[in-house]
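Removed: one protein chain of the complex. Kept in place: all other protein chains.
Up next, chain A:
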Amino acid sequence: MSSFKSKYQDELIANAAYIGTPGKGILAADESTGTIGKRLASINVENVESNRRALRELLFTTPGAFECLSGVILFEETLYQKTASGKPFVELLKEGGVLPGIKVDKGTVELAGTNGETTTQGLDGLGQRCQKYYEAGARFAKWRAVLKIGPNEPSELAIHENAYGLARYAVICQETGLVPIVEPEILVDGPHDINKCAEVTERVLAACYKALNDHHVLLEGTLLKPNMVTPGSESPKVTSEVIAKYTVTALQRTVPAAVPAIVFLSGGQSEEEATLNLNAMNKFQGKKPWSLSFSFGRALQQSTLKAWSGKDENIKKAQDAFIVRCKANSHATLGTYKGDATLAEGASESLHVKDYKY
């Protein structure tokens, strides 16, 4: 085959397929220490380990949540944390039929001579780190590449660097038993229209899949985590149906059928927007040889965070908010979301932060 034969081949294929189970999706709970600090700050909670642990325990022990989740992406610290009663989070997830995943990139750095375009670091010793994570129970990984739309962006350089970085990361993961989630995020920032976003998305995804092929990545053992195709943040909004059509068309033109599932990032969309858009995609009549699901961070946690506000007495309220979003998105993967999710405070709130740094 054009792809290399990993000793983990069957496992990679099975795990990737499992993550794409209709009705399930991914909770992206891999905020780095710095990033989770911003979230905690927004609800006046101190950024200490016990609070970070408490938040994740709140999420992972929400009754019924695991039925809606096939995977959770973790930050390294969380991979080794436990519940208050001493059960490792990884065990809790596994018992609940949820695959633990791990963020393995080390953030972005600017590409000299460009207008603020970036590449992603993290390849040094990546193989050994992945082995370590596999031993700790992780079965998939995530690496975020970032591109932006501007008058001269994304440049050929940015596209090439990010595509080939993703491909190198992906094959290293497969060598060590982790399903790589390939995430080429094109930021929503800008006044461009949806056509422009579609054009850029198609170009970027085509480059990604050429790079993955060059690096002998086994597509059946990968997942894609793209942006949805939408107008820029400073452009007038469009309906979910329009977003669905442009997004699915872009994917039909670039993502081979061998990829089992596409798990969208939510970018700056509100919880409700993200769910409605995902739902519209699954209702859209057109060829979709991969399942379409979610890998949401903010769009799953926003109202939960607000409801919790760091207080023990709010845990139940917060968990109620969380299960509502989980179920809503689970429905959306089946195209059966009726928009009747009890709208908690913050569910419609835009989560867009200009020039968002993870």
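To be clear about the criterion, a residue touches a chain if its C-beta (ideal position, glycine included) is under 8 Å from a C-beta of that chain, and two chains touch if they have at least 3 such contacts; residues count from 1.
Everything that follows uses one rule, which is that contacts and distances are computed from a predicted model.
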item	value
Record-based protein name (UniProt) of the chain missing from this complex, from "Neuronal-specific septin-3 isoform X5", "18S rRNA (guanine-N(7))-methyltransferase", "fructose-bisphosphate aldolase" or "serine C-palmitoyltransferase"	"fructose-bisphosphate aldolase"
Contact with the hidden chain (one of A:R53, A:K87, A:K132 or A:K210)	A:K210
Which residue of A:V255, A:A332 or A:L351 touches the chain not shown here	A:V255
Residue, one of A:S2, A:Q121 or A:S348, that touches the chain absent here	A:S2
Interface with the undisplayed chain - residues on chain A	1-3, 195, 198-200, 202-203, 206-207, 209-210, 213-214, 219-220, 249-258, 287-289
